[in-house]
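This structure is in structure tokens; I'll ask about it shortly.
After this line comes chain A, so read on.
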Amino acid sequence: MQELINRAKELLANGTVARVLGWKAGDLPYNPEPAFFTTAEELDNFVYNGFCGANLSKYMIAASKLEGKTMVCLKPCDTYSFNQLIKEHRVDREKAYIVGVGCKGKLSIEKVKDLGIKGITAVSGAEMSDDAETLTFQTIYGDKSCAYADAMLERCHVCKGKEHMVYDELIGESKDTKDAERFAEVEKIEAMSPAEKFAFFQKELSKCIRCNACRNVCPACSCRKCVFDSTKFDSAQKANVDSFEEKMFHIIRAFHVAGRCTDCGECSRVCPQGIPLHLFNRKFIKDIDELYGEYQAGADTDSKAPLTNFTFDDAEPSIVTKR
Partner candidate 1 sequence: MSSAKNQAERIKEISGVNPLKCMKCGKCSATCPAFNEMDIKPHQFVSYVLNGDIDALANSKSLWKCLSCFACVERCPRDVQPGRLIDAARQLVIRQKGQTGLAPEEIPELLDEDLPQQLLMSAFRRYRR
Partner candidate 2 sequence: MQRIGVFVCHCGSNIAATVDVKKVVEMVAMEPGVVHAEDYQYMCSEAGQAKIAEAVKEKNLTGIVVCSCSPRMHENTFRTAAKRAGINPYMVEIANIREHCSWIHKNVEEATEKAVILARAAIAKVNLNAPLFPGESRVTKRALVIGGGIAGIQTALDIADAGYEVDIVEKTPSIGGRMSQLDKTFPTLDCSACILTPKMVEAAAHEKITIYTYSEVEKVSGFVGDFTVDIRKKARSVDANKCTGCGVCQEKCPSKKAPSEFNRGLNTRSAIYTPFAQAIPNVPVIDRDACIKFKTGKCGVCEKVCQAGAIDYTQQDEIVTQKYGAIVVATGFDTIKLDNYDEYAYNQSKDVITSLELERIMNAAGPTKGHLERLSDGKHPHEIVFVQCVGSRCSDNRGKSYCSKICCMYTAKHAMLIRDKYPDVNVTVFYIDVRTPGKNFDEFYRRAVEEYGVNYVKGQVGKVIPQPNGKLLVQGSDLLDNKQIFKEADMVVLATAIEPEASVRQIATMLTASIDTNNFLTEAHPKLRPVESPTAGVFLSGVCQGPKDIPETVAQAGAAAVKAIGLLAKDKLTTNPCTAKADELMCNGCSTCANVCPYGAISYEEKEVNDHGIRETRRIAVVNNALCQGCGACTVTCPSGAMDLQGFSNRQIIAEVDAICR
């Protein structure tokens, strides 16, 4: 972390960048938040640890409009999102100085809490430099600990790899934390009966409070004006009644990002209700991989996206009933 701060100060000092986009400490030991830093003094608040899950790519849309370059800290999986935004002309590569930061898996405070660890006052073992396999917590109920891997975000268990897809320089070591099958959860649902599937999604979606956190954090949901806020489809957000967007919001959102979603998992991470929203996106990814060939959004900036492409002998929609 210190290496990062030093480098950031250096880049600010020599005028390479006008600001730094990273994380600063939050009000609790486990909730650092994205932040811009413009001076060396401010950078003393910079943090980078296991709780810095936030994908900073989307902030670069706004930063691309600012004067001068921005140093942005991107984890390996964040770089897919950044590439995808380059492809869609939403960020300016020239306005970014990308520091590819090391990552050994990010942590989910929900998972920690689920392990029965509550009332946390301090954490150790989450620092980037630590190679500790164990997290130790000081809590108001005494010291507690758990395995690092047990507290990781779901997305880190299906890690896309430790390589950065785009960067100007790399700082820190990364680790491939994949220890589960990416589509295992999707397959589990696919194997259910229609009634079970329906019950599953009804239960999950019933939790939704339409806070729009998933949409707001999603790097693919970068529209200037979301269709759900527009009058063009008669689907503008209205009172919380039994209306179209209430029911269809998540299907439509998943469809809108299909072929563009990098599976960064931010939607599920930020959902205050704990809805596994990635299951929608990942279903599309699985279908795309199976029907149209493997495709990883954001792995490059020039390939044709699956939904803006076709082959003459693509599967017919009736394949859905046959599979």
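By definition in this document, a contact is a pair of C-beta atoms (placed from the backbone, for glycine too) under 8 Å apart; a residue touches a chain by one contact, two chains touch by 3 or more; residues count from 1.
Regarding selection, all candidates are chains of the complex that A comes from, given by their letters.
Because the structure is predicted, anything quoted here is derived from the model rather than measured.
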| field | Selected partner (touches chain A in the complex), from 1 or 2 | value | 2
| candidate 2 touches which residues of chain A in the complex? | 65, 87-90, 220, 222-227, 230, 232-234, 256-257, 260, 304-305, 307-309
